[in-house]
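Note that one protein chain of the assembly has been removed; the remaining protein chains are unaltered in position.
For subunit A:
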Amino acid sequence: MQFKTVAELVQLSAHENKPISEIMILAEIEVSGRTREAIMQEMYRNLEIMEQAVQRGTMEKVASRSGLSGGDARKLQAYIKKGKTLAGAEVLDAVSKAIATNEVNAAMGTIVATPTAGACGIIPGTLFSIAPRLQATREAMVRYLFTAGAIGYVIANNAFIAGATGGCQAEVGSATAMAAAAIVEMAGGTAEQSAHATAIALKNLLGLVCDPVAGLVEVPCVKRNAMGAAIATVAADMALAGIKSRIPCDEVIDAMYRIGKTMPHALRETALGGLAATPTGKALEAKIFGGPLKGKSE
């Protein structure tokens, strides 16, 4: 039950008449030699850690050491309760829960890397907002993570998932694409629709650079996770409506890889370019670390 591309994954799903999540579980059993129970149990544990981070970020006052992030998830939750949102309470709930997770991450709290820590908000954010609305069971929530994992597995092996190698498109881009596919499956869509959702989501984040202010996973990472959750939800809706990506999913992933390969060093997690190099970005860096990061030792 092995797959290297999204096309193979969709084909396997159709041929076996099983959802993407089940294909991923079977592949994991085969590769690891572990039992289904052990694999499911580990994913249940990951789900619990994610849930705790979402709760902590939306209920408690979370603040990072630098002071650059924290408290925005709560602000958004309070705003939603007023009932006058423009984007809609559903989308904003996912956005708020994504922010919550990233705020906990920035505060050196416990999170699950999905696929990375810098992009850890998008998958739990969408999951804990959409699951209650679809009245999803706990098992369906765990399956959401396997579906997301299957897409991430293809991206990680054919392109990259680290900002230092491929820019933010490899992190937030991958996480958003993974979430879009998982939402589709949870909502009852087909594997093919999941592939289109993946492609639509990733296309909208191609070229996104990794330019963290002061090298911290805070600005702009937290807000990029917020928008990732919104894009994933909309991309899933589009795919469920029957809209198709003109460029096949695997070719979009390959485009992401080629763009990342030509991305300059300054825009790949070195804190030398983009937002990190703006006057305010540099001023914040100086304020936090007492000077520029470049070449500095302890």
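We take it that contacts are C-beta pairs under 8 Å (C-beta built on N, C-alpha and C of every residue); 3 or more make two chains touch, one makes a residue touch a chain; residues count from 1.
The criterion applied here is as follows: contacts and distances are computed from a predicted model.
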Key: Omitted chain (choose from "L-serine deaminase", "Phenylalanine--tRNA ligase alpha subunit", "Ferrous iron transport protein B" or "ABC transporter permease") - UniProt protein name   = "L-serine deaminase"
Which of A:Leu9, A:Ala73, A:Ala107 or A:Cys168 contacts the chain that the document leaves out = A:Ala107
Message = For the chain not shown, which residue from A:Ser129, A:Thr233 or A:Thr270 touches it across the whole complex?
response = A:Thr270
Task = Sort through A:Ala7, A:Ala117, A:Ala136 or A:Leu206 and give me the one touching the missing partner chain.
result = A:Ala117
Note = subunit A residues touching the chain left out here are 4, 24, 27-28, 31-33, 39, 42-43, 45-46, 49, 64, 66, 104-118, 120, 123, 145-146, 148-150, 152-153, 156-157, 160-165, 170, 178, 212, 214-218, 265, 268-272, 288-289, 293-298
